[in-house]
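Below: one structure in structure tokens.
Here the complex is missing one protein chain, while the rest keep their positions.
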Amino acid sequence: MSDLVLKDVRKAYGEARVIHGIDLDIRDGEFVVFVGPSGCGKSTLLRMIAGLETVTGGDVIIGGEKVNDIVPADRGIAMVFQSYALYPHKDVYGNMAFALRHAGEDKAVIDERVKKAAEILGLEALLKRKPKELSGGQRQRVAIGRAIVRDPEIFLFDEPLSNLDAALRVQMRVEILRLHQRLKTTMIYVTHDQVEAMTLADRIVVLRDGRVEQVGTPLELYHHPCNRFVAGFIGSPKMNFLAIDPIDDGRRVRYRQSAPIDLHVKTRSGAVPTEIGIRPEHVRLVEPGKGAFDGTVFVVERLGGETFLHVDFGHEEPFVVKADGGVQLRSGDVVGLVFPAETLHLFDAEGVAFEQTERHALLG
Amino acid sequence: MKHMMKMTTATVALCFASGGVLAQDATLTIESWRAEDQAIWDDVLIPAFEASHPGIQVDFAPTAPTEYNAALNARLDGGTAGDLIVCRPFDGSLALYQRGHLADISDLDGLDNFPDFAKAAWQTDDASASFCVPMASVIHGFIYNADAFAELGIEEPGTVEEFFAVLDTIQQDGTYTPLAIGSADQWEAATMAYTNIGPTYWNGEEGRQALIDGSAKFTDPQYVRPFEVMERWADYMGRAFQAQGYTDSQNLFTLGRAAIYPTGSWEIGGFNDQAFFEMGAFPPPVEAEGDTCYISDHTDIGIGMNTATDNPEAARAFLEWIASAEFAQLYTNALPGFFSLSNAQFEVEDPLAQEMISWREECESTIRVAHQILSRGEPNTWNNMWTVSANVFNDAATPAEAAAALQQGLEAWYEPQQN
Amino acid sequence: MSEATTEQEKTAREAKPPKRRKRRVGGGWHIFVFIAPAVLIYTIFSIYPLVESLRLSLFDGLDDGSAVWNGLGNYVTLLFNPTWATQFWNALWNNLILFFIHMVVQNPIGLLLAALLSLAPRFGSTYRTLIFIPTLLSVVVVGFIWELILSPLWGVSETLLGAVGLAWLYQPWLGLESTALTTVSLISVWQYVGIPMMLIYAALLSIPDELIDAARVDGLNGWWIFWKVKLPLILPTLGIVAILTYIGNFTASFDLIYSIQGALGAPNYSTDVMGTLLFRTFFGQQLQIGDIHMGATIASMMFFIILIGVTIYLVLVQRRLQRYEM
């Protein structure tokens, strides 16, 4: 009923094409996050779903109905904006009631719905305040409340948390999750922050340059990124990449002069792995000389529960290892590094990943 | 001829008869630059006209002199100008006639009440068509503070040297500024100085016609002399006269701070209200005792009919009334100093005005030298005359240079002067 | 919140009555509706009359008021006929002097006042309001006031100079060829200084406090902060002020000069500017018959001169003025 289907959706401003034909199927009640670096087209795509941007090719279908030409207000959506977009001349109540009043809804109904939304979000005490008298978090809550009041079939969030400080962001993240659990409404959420994407999404859509790179659950993306871009984008700290030399027809590889590493990947004809990726949390630390190779720790970032070590072994890019919080290492110490074969990601020269054959299937 | 006249009269009479009906609710608007006269028109002239012409209403709607030409031209071009148009003399109005804005009123009976020289100001060059009824002329001369003269024991000067002797006496006494004239607004320098005293030197009409037919040049001595006299005036003018404007001069004189005011008769009305002392007037002094005196008796105001008027009959009726003896009497006395040009006998009641109009008997009359024909081209001689006359006062040009500039400007476009 | 309520909510939502018909996105009609009235009024009552006027410059008038095609003849006359060319270059030169005086007097004063006001002194808003007052006055009023004050007859300026022992300085400034244009310019400065002041003041206020604090931490004192930090940041505004001054110098200067010095730019054409030349040519002056064709030619020249100035500004100056994100 309120499934959202995008069929070969395209967008161009004159000659400049920004969305290159996107197909996507979002089920009712699903929480989908569009993620990607700035300029990837994620906001544009969201705005096309909302009806704020015209669709220059393809179809946007909501609940089985093509809505390309339907005005935003009649698409059954509500949207929460990055800058909150509260009407500065109306108080909190007025902001939340605005759309309903405009739609000519009954006064009592409006009141009931606004009160209810205010209660859900803990805004009861603030109803008479003007936006400028609210803190950032409160404003964001009002913005969400305004969306709730409209009782939409799809919620659209356009980077709603990026104007908040870190602590508030975590708190609001949880609130949005709870809201989704409670309302069970379809939500589409745009962010450039992969942590938000991972924590919130049922499914993540990774976009780059107006194209979908990969769609999947957070863990699918984490464990089976289908290319180097997704691999590097998902996960924090970022995945480490090392250029490698394939040996034995690509069955094994070697990093510089290291011992050959066995691989567990499906080979593809004509494609040769040229790069391996390994996440910081998958590198194992051993005594110097006991690993594949040794490196020197040059920066130690202690987060308490965990520690990030920046290790120098002559590699051009920073190489980060995630270690236990209590690890007893200091800048200048030499460590041995082990790359467990089953955690390695392999990429060919185009950055396309090789499919793993032996990765535990935790993650369907 | 006689037959023609009769016919015309009959036609006019017919017009009147039919117009009388049509004009039942006609309203005529008068365009004028004489904002100062508003009260006189509203209180005296218009009521008198309306009393004898029931059904015609008249509205006097003046524009400030500085904007009059521009605003009038724009309104004429746009078709919104008033029914009756107060005419500046000569070429300004001639152009309006040529462009079809002023109606040909040669057949107006009342025109017969005026002498030829008066009508000439509002006729085509060949006198074949008239387009404005002459209303008044203004006479130039000097008004003085009679109380001050009495106090200092001086009398009206008759010759130029007497004039300067009088100025010297006033200067030495120090109570009064001898001459109330400034150069800031420029036009007084041309109007109240150069064309005021000039006719004395170029023998009035004789000199004016000589310029028009090309037999004399501005650089000839008779046209340079007035500048030389003006140069001497500068010593007797108020401190910082370069920034003294027209109203400054008026105030200076009427507040009793200046002794002699080179002027035109149009000031009389205002001065009567403002000045608290006795005033007298004398004509431009002559070079030597017994010489003929010349005055600038300038045909200054006429009134014509807008061709686009909706009420031509009513407008003609009004023009006939302007040409009447009744108007001559009313106007001359309501606006002392504006002398009707009519042949009709009229009494001038104001003593000062009486004094000035009496000069018509003693002296030869002429009009301002630049007004007829000579200001038809570019550069405009009258504009030039403003500037160079002020320059002479300001010591920015010698009399010879001033005259040369006038001549050079005129030669640039006026054929009779080009050989 | 219990699960039950949530379930209820969901059911309620699903049970919602069928919606009214969905509205479709309109074409671009609203854009048209927004922009058309302005374009319409502006085109009819401003552009059309102006174009009509400029068109006249290509014709020559006859005595009976009709016109014949003259191509660029009027422009040739204006630029090469000695009578016209003298007036034209004189007026243009005076305009440039006027512009120069405004640039070196009005805008620095405006900058100074704005800089002082931006320090937020006590009574700042009172000062600001009062200094802006002359800008509100009609030139009829301004012209009259200053003529009175500078008039030798009334003696106000002389008395005031006398009070500080400078009575000997007094001159009939408006009446002397050497000083008239400067004096009129200064009156105009007096009237309009409020505009650059306000514009620059606004620009100064938009500089973030952090930047000033940073400069202070870097050891700059108030004077150097102004020169090294604030001034570079408000350069784009100063550019706008300059170009507004340039345009106003051709358009707005007319009224004041006309009201104080008359249409002939007395004394001896020393204050004659493009505006007065245009006015008396176009509309006439006592015995001078208005010549709409030559008038339109002057008007067009004025337009081109303004356009050249603006283009030079846009191409040479503005491109080099960097705008900083603040």
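As written, the chains take the letters A, B and C, and residue 1 is the first residue of each chain.
Definition applied: a contact is a pair of C-beta atoms (placed from the backbone, for glycine too) under 8 Å apart; a residue touches a chain by one contact, two chains touch by 3 or more.
The rule is short, and it goes like this: contacts and distances are computed from a predicted model.
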Which one, "Heme/copper-type cytochrome/quinol oxidase subunit 3", "NADH-quinone oxidoreductase subunit M", "Multicomponent Na+:H+ antiporter subunit D" or "Carbohydrate ABC transporter permease", is the UniProt name for the chain you do not see?
"Carbohydrate ABC transporter permease"
Indicate each shown chain that the hidden chain touches within the full complex.
A, B, C
Touch as defined at the start, partner being the missing chain; which of B:145, B:177 or B:254 qualifies?
B:254
Touch with the omitted chain, as defined above, among A:150, A:228 or A:310
A:150
Interface residues of chain C (partner: the chain not displayed):
26, 28, 30-31, 33-35, 37-39, 41-42, 44-50, 52-53, 109, 112-113, 116-117, 119-122, 124-125, 127-141, 144-146, 148-149, 153-156, 159-160, 190, 193-194, 198-199, 201-203, 205-206, 209, 213, 216, 222, 236-237, 239-240, 247, 250-251, 254-255, 275, 278, 282, 292, 296, 299, 303, 306-307, 310
Which parts of chain B face the unshown chain closely enough to count as touching?
35-36, 38-39, 59, 61-65, 67, 71, 74-75, 77-80, 246-247, 250-251, 254-255, 270, 274
Contact footprint on chain A, counting only the chain that is left out
13, 47, 50-52, 71-74, 77-79, 81-89, 98-99, 102-103, 146, 150, 156, 158
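One rule holds for everything that comes next: only the chains that are shown with their structure count from here on.
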Could you work out how many touching-chain steps separate chain A from chain B at minimum?
2
Based on C-beta pairs in contact, work out which chain pair has the most and send it over.
B-C
Compute per-chain Cα centres, compare each with the mean of all protein Cα atoms, and return the closest chain.
C
CA centroids of chain A and chain B: separation to the nearest Å works out as 91
Interface hub residues of chain B, defined as touching at least two other chains
none
Two or more partner chains touched - positions in chain C:
none
Inside the complex, what are the residues of chain C that reach chain A?
1, 6, 9-10, 13-14, 16, 19, 22-25
Going by the contact rule at the top, pick out the chain C residues touching chain B in the complex.
63-65, 82-84, 147, 150-153, 170-177, 258, 262-264, 266-269, 279-280, 282-291
What residues on chain B touch chain C, complex-wise?
66, 69-70, 73-74, 88, 90-92, 95, 98-100, 182-186, 238-245, 248, 251-252, 370-371, 375-376, 378-383, 386-387, 390-391, 394, 396-397, 409, 412-413
